[in-house]
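What follows is chain A.
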Amino acid sequence: MATLSIKGVRKSFGSLEVLKNIDIELEDGGFLVLLGPSGCGKSTLLSIIAGLEPSSGGDVTIGERNVNNVHPKDRNIAMVFQSYALYPTMSVRRNIGFGLEMRKMPTPERDAAVKKAADLLQIEHLLERKPGQLSGGQRQRVAMGRAIVRDPDLFLFDEPLSNLDAKLRVEMRTEIKRLHDRLGTTIVYVTHDQIEAMTLGTKVAVMRNGVIQQFADPQIIYEQPANVFVAAFIGSPTTNFLNGTLEATNGLLSLRHGGGSLDLGGLQQDVGAFVGRPVVAGIRPETLQVAETGVSGTVEVVEPTGPDTMVILNVGGQMLTARLGSRDRPKLGQAMTLSVDARAVNLFDPDSGDRI
Partner candidate 1 sequence: MAQTRSSSKLLWDVVAYVIMIGLAIICVFPIIWTFLTSIKVDEDIVTREMVYFPTRFTFDNYVKLWFQSSYPTLVANSLIVTGLTVLICLLTGAIASYSFSRFNFPGRTQLMLGYLVVRMFPAVLMIIPLFIVMRQVGLLDSTVGLAIAYTSFLLPLFVWMLKGFFDSAPKELESAARIDGSTRIGAMLRIVVPIARNGLVATCVFVAIAAWNEYLFALMLTTSQGSRTWPVGLQLMVGEFQLPWGMLAAGGMISILPVVILFAIVQRVMVAGITAGAVKG
Partner candidate 2 sequence: MTTRFGRRSILQMGGGLLAASALLPRYAFAQAKTINYWHTFTSQSEQAGLDAVRALFTAAHPDITVIPENIPNPEFMAKITAAVVANTRPSVTMVSSERFQDLRAMGALTDITDRVSGWERRGDFDDSRFASITDDGKVYGVPAFTFVDWIYYRKDWFEEAGIAVPTTLAELHDAAVKLTDPAKGRYGFGLRGGPGGQNPVINMMEAFGSPVLHADGTIGLDRDKAIEGVTFYASLLKDGAAPPSAPNDGFRQIIEGFQTGQTAMIYHHTGSYQDIASKLKPGVEFGTMAIPAGPVTRVARLAYAYNTITKPEDADAAWEWIKFWGEPDAAVAFLEKTGYFPASTVAAQDQRIVGNPMYAAAAETLGFGIPQPSFPGAAGWAESTVLPAFQRVLIGDATPEQAVDEMIAGLAEASQ
């Protein structure tokens, strides 16, 4: 177990800069999720932490040790890959024990460690098989077994669940959470799935184009996204963005938009400087409720999902998605008014996209 510190890490392939000045501090036992769309550099960052790729600059420190010039094999980390990367020619037992074998651990000790890990993951009955004879979920467990048996300073997960079907993914997600709670090892976890990020991480770093957009607790990321990109990336359905002009009447803030005016009383932000200027309001669909006052528009699309009903409202030419209860099933073309909880609204600067 160890802390992880990344300072000013850069990476470029020729003239292409894929990581720009990354800074991250993770406490001992923390669970860091690197979240972002594909190509944002999150996997490259993970490879640099693992030592699989050299960085073009900056420092990576695991525990107290600067590992810039330490080979992957000597960093005392473990990694779970998207494709599991199980050695096809070896049995499950040898796969799990391979890292210990490499470190010349005597066989009896090694067998005990493998058994313990297999026990923990309930894959004891699979130990003599070859990876080719396993199902996707079983391979996933073996890959995790291979990681935990080493009792490393740091766990690295590279999109470990993306090859599983929806049901297994949820199951394994819970399993990983449980493992983390139980082992308490520091974890870095790469994913593009925001649910995984929200459910697993103690810290989330949202990345885009090689830059960390926001590095914070998941709750903060959700409630106070640092910019339009983060707001849009986190949450499903995605955050509504309502363009308008910020107005202050008698000290009360409101947003004038194409379809009327939205009262922003109770807004959490200090927005003084933006009064009278165009802003973008980020409104999460789940904060909208059917009400007498708020924003009004006509219903364009209704999508029942079972527990919820998604309603897309045309508000003066701008589309607003609301997640309503299953019983709220408005008709197409019907006029509708939704209340907005101003405490959950985030205002963004339309020029920079940053949160005001």
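Before moving on, here are some points about what is shown:
What we mean here is this: a contact is a pair of C-beta atoms (placed from the backbone, for glycine too) under 8 Å apart; a residue touches a chain by one contact, two chains touch by 3 or more; residues count from 1.
A quick word on the picks: all candidates are chains of the complex that A comes from, given by their letters.
Everything numeric here is computed off the predicted structure, so don't read it as measured data.
By the touch rule above, chain A in this complex touches candidate 1 out of 1 or 2. Across the complex, chain A meets candidate 1 through its residues 13-14, 47, 50-52, 71-73, 75, 77-79, 81-83, 85, 87-89, 98-99, 102-103, 146, 150, 156.
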